[in-house]
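For this view, one protein chain was removed and the others were kept in their places.
Let's turn to chain A:
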Amino acid sequence: MKNRKGTASSFRGFVKKEFLHIFRDRRSAAILFGMPIIQLLLFGYAIRNEINEVKIAVSDLSHDSLTRAIKSKLLSSGTFVLAGEPESPAAIAPLFAEGEIDEAIIFEPGFGVRLERDRRAEIQVITDGSDPNVSRIITGYTTAAVLDYLRQSSFPPEGKRGVVAEPLMMFNPSLKSVYLFVPGLMAMILMLVSALMTSISITREKESGTMEVLLVSSLKPVQIILGKVVPYFILSFVNVVSIVAIASVVFGVPCRGSYLLLLMESLLFIMTALSLGIFISTMTNSQQVAMMISLGGLLLPTILLSGFIFPVESMPLPLQVISNIIPARWYLEIVRAIMLKGAGISILWQETLVLVVMTGVLVAASVRKFKERLQ
């Protein structure tokens, strides 16, 4: 009499209950739906790596037509704004200290004459080292502008300098940081929603004692876990779609590869994150601990070690090794490759395989650890 309706309907009831939990709790609903949008807008608008309005001081000790021409070339780009023309290089340091300028350029005395005579002259570029990222970009930009001018004019510098590097940024020529942030943000949000929320929602049942009743019920452990996972799986997918849509509509981030592949890879990454969340919840019985593990053990590495903010290549070797076990690193490579380079599965199969293996291992470990009894 009891099994008349089979376990399918109990499973449906369970999933329905999970959705009720999510929508009842304003905080989790806010995290789920508000956060992706707020994060994207924050990263897209506020936190930018690209350079606008570099305040520059030019100390021209040469005062010839050439230095004037280079100067006007620099300023004409619109990126640099002239903030002062100190007569002596000694006046530059205080300007930096007061925050008046971001960069200073000094033309050596007799710049034009030396360049004509020796085919060699010196410009000193001074930047604010307390902001290394910006400094590097400004320096590169200045150098490029000067070389560009010299090449166009009658002073080809090749003679003395040999080969000159000409940077050309492929795929993201204007170095828009939002292009880089969108994939990282997707990784971060999926990690947060999937791993954090699942681990918390399972440990909450353990804390409140309802897990005891669920275990005693006719639901199988697999059904309990799946019931927990299905809602977050769906919601994470909604998040992926909305991030890609906002990124494309608001920030004009292109998706050069296949949308289908992007979504499939995202689904795979969601699976990885969900299995991580389940794994965490098998390790602890407390929501607090689950949250600490998820935030400290997942979210921070996802932000710091995945290449989201700091490139993996520039990390010290031990951290590079660690970054290999961070799922977000692989997902990030996949998303960047698909969105910006238009890569297909034939190029990305290795990264994809890494995620598949990670998911498999985590699921196997969770199933082994999930207990049908209490300890």
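In the analysis below, a residue touches a chain if its C-beta (ideal position, glycine included) is under 8 Å from a C-beta of that chain, and two chains touch if they have at least 3 such contacts; residues count from 1.
We adopt the following convention: contacts and distances are computed from a predicted model.
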Match the chain absent from this complex view to the correct UniProt protein name in "Imidazole glycerol phosphate synthase subunit HisH", "Nucleoside ABC transporter membrane protein", "ATPase" or "Molybdopterin-binding protein".
"ATPase"
Taking the entire complex into account, which one of A:Thr210, A:Ser286 or A:Gln350 touches the absent chain?
A:Thr210
In the complete assembly, which of A:Leu219, A:Ile243, A:Ala290 or A:Met358 touches the absent chain?
A:Leu219
Positions on chain A where the hidden chain makes contact
2-7, 9-10, 12-14, 17, 20-21, 24-25, 208-210, 212-219, 372-374
